[in-house]
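Only one structure is covered here, and it is reproduced in the block below.
What you see is the complex with one protein chain gone and the rest in place.
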Amino acid sequence: MRESLSPKRLEGSGRWLLKIVAGLLIVFFLGLHFVVNHLVAPGGLLTYADVVAYYQNPVVVVMEIAFLIVVISHSFLGLRSILLDLNPSPAVLRFANIALVVIGTAAVIYGTWLALTIASRG
Amino acid sequence: MTEQPWQVHFKIYRQRSGQKPYIQTLTLAVDPDEYILDAIERIWANHDRTLTYRHACHHSTCGACGMRVNGCEKLACITTIRSVTQNGGNLRIDPLRNFPVVSDLVVDMGDFFLRMNKSGFDSVALSEAACLPYEKPKILMDQAEQVTERLVDCIECGLCISACPAANTDKEYVGPAVLASIQFMYAQNPSQELIDQADHHSGLWRCHSAYECTQVCPSGVDPAWRIMDMRKKVLTDRIKSIFRPRSQEKKNA
Amino acid sequence: MPNQPEANNWPRWFDPRSRSLGTFGFILNRVTALGLTLYLLMHLVALGQLAKGADAYDGFIALVKNPLFKLGELLVIAAGVIHGLNGIRIALNSFGIGVRRQRSTFIALMAVSVLVIAFFAYKMFSEG
Partner (left out) sequence: MSVTQPSAIIIGAGFTGCALAYDLAQRGFAVTVVERGELASGTSGRTHGLLHSGARYCVTDAEAAVECIQENIILRRIAKQCIEYNGGYFVALDDADLAYAPVFSQGAQACGIPVEEIGVKRALGTEPALNPNILAAYQVPDAAFDPLRLAMAFAASARRYGAKFNTYHDVVGFLRDGNGNICGISAVNRHSAQPVEFQADITVNATGAWAGKVAEIAGIPVPVRPTPGVMVAYEKRVTERVINRLCEPDDGDILLPQRRMAVIGTTSFEVEDADYIPVHPDQVKEMHKRAALLVPALVNIKMRGAYMSARPLIGGMMSGRSLSRTFKCYDHRTIDGVDGLVTVTGGKATTCRVMAEKTADLVCQKLGWQRVCETAQHPLADYHLYYQSTEVAA
């Protein structure tokens, strides 16, 4: 029997649900972002000093990092989903899996570092 | 017919097996209310005996004559010429997409039928089940007398698979008709096996909600609705299974 | 040889000819998804200027104040709004909610996006 007829679970309900939940969280955080941004820095974050001041609030730091994590998760799961649409070979998919996890983790670490760095400059 | 016949330019995809395709042009006087399949049959009978095409029932119950008419998937047997072109207009006829072309307008439905078979698709069901759940017919008489059967709506014509943007690139995607069949069978008799057939990367989660399948379906199966319904069922089942005690899990498996 | 798409025919994802409204939804979502991902990565790199200190960042802000960058920024907002609203529709549909009204929902949400985008455009360009 051809392998195509035996289901593989490269993207099952779990990963898919994660993408949707992350997507909905983005909407939530984006709303929160606008509200907090408006309350904390009504004039916008157009200068370095503004940004640093903004990051003095620990809620902001936590929120921005969480936002980054859901955005990265959603977009990278989405990228993987698009890749799956192209019916990749197992080797390509394995490479993509590793690449996405590595880049995603790196982006989150980098973002976290950046946020903490700015916060520490207050 | 009171109306004058129309002059229509047929542009038909032609391909001998293993050779390069080309477009054959043919101008025909047609009755605008003539069905496209009848026109094709006439072209074969009177103009070009080498043309190959699939057909059987000529009234949308067999699903053999699916083809693309001016780019859009149609059952040729119930599509009138009037509905797709005008007098002096063009009529482009292509084979379905996402199926291997055997020759001209004939595509190989083998794997698709095998997948339908695997989903356990039953072409006859109780009347109650054969319709879409959201349009259940009114029970017109006492229930006891109304135990009737029905040939179900899906005629396995493949139009939905041809129109689907996901099937367009992923040859492993089982496609709308098969997922609809799984939903249909699951609604009648839920089983873990059917869930497993749907819940994988080439199944339910490959759908990207373009709703083309429902748009082109000639028999109102609404495959997109069925895919979404099956998603709901799979997600509910998976979430429930987290809270289900292990002993019960075994029982259900 | 299950479905047999021609090789490398992904460009057809973006070909709406003789397709229905649903395909426009699909195309919009895919284009915006790719655009936003690209933006996300660029954004992260650009914000690295913050770490370099005040001068670097303020210089960067001055750069993005030119109209071309503003247009780009508007595109990002537009993509975000479209992808977000459309995404909500698809998420709801996937839980079986409003599937049969997906067409009208799509039209309504896109109308809302146009309004929201117009609002942002007005706000951004009127403030100079």
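Quick notes
For reference, chains read A, B and C in written order, and residue numbers begin at 1 within each chain.
Operating definition for what follows: a contact is a pair of C-beta atoms (placed from the backbone, for glycine too) under 8 Å apart; a residue touches a chain by one contact, two chains touch by 3 or more.
Note that this is a predicted model, so its numbers are computed, not measured.
Listed by label, the shown chains that the missing chain touches in the whole complex are B.
Within the full complex, the residue among B:7, B:27, B:86 or B:117 touching the omitted chain is B:117. Of the candidate positions B:73, B:94, B:153 or B:212, contact with the unshown chain belongs to B:153.
Residues of chain B in touch with the missing chain: 1, 16-18, 34-35, 38, 41-42, 44-46, 49-50, 52, 54-64, 77-78, 102-103, 106, 108-111, 113-114, 116-117, 121-124, 127, 140-142, 145-146, 148-153, 155, 219-220.
We take it that only the chains that are shown with their structure count from here on.
Looking at which of B-C and A-C shares more C-beta pairs in contact, the answer is the pair B-C.
Note on chain placement: the centre of chain A and the centre of chain B lie 38 Å apart, centres being C-alpha means. Chain B and chain C have Cα centroids lying 32 Å from one another.
Work out the mean CA point of chain A and of chain C, and you get 16 Å between them.
Touching two or more other chains at once are residues 2, 10, 30, 94 of chain C.
Counting partner chains per residue, chain A has residues 4-5, 85-86 touching two or more of them. Against chain C, in their complex, chain A makes its touches with residues 2, 4-5, 20, 23-24, 26-27, 30, 46-49, 51, 71-72, 75, 78-79, 82, 85-86, 107, 110-111, 114, 117-118. Across the complex, chain B is touched by residues 1-5, 9-10, 12-13, 17-23, 25-26, 29-30, 89-90, 93-96, 99-100, 102-103 of chain C. Chain contact summary for the complex, chain B toward chain A: residues 111, 114-115, 118, 166, 169-173, 196-197, 199-206, 208, 231, 234-235, 238.
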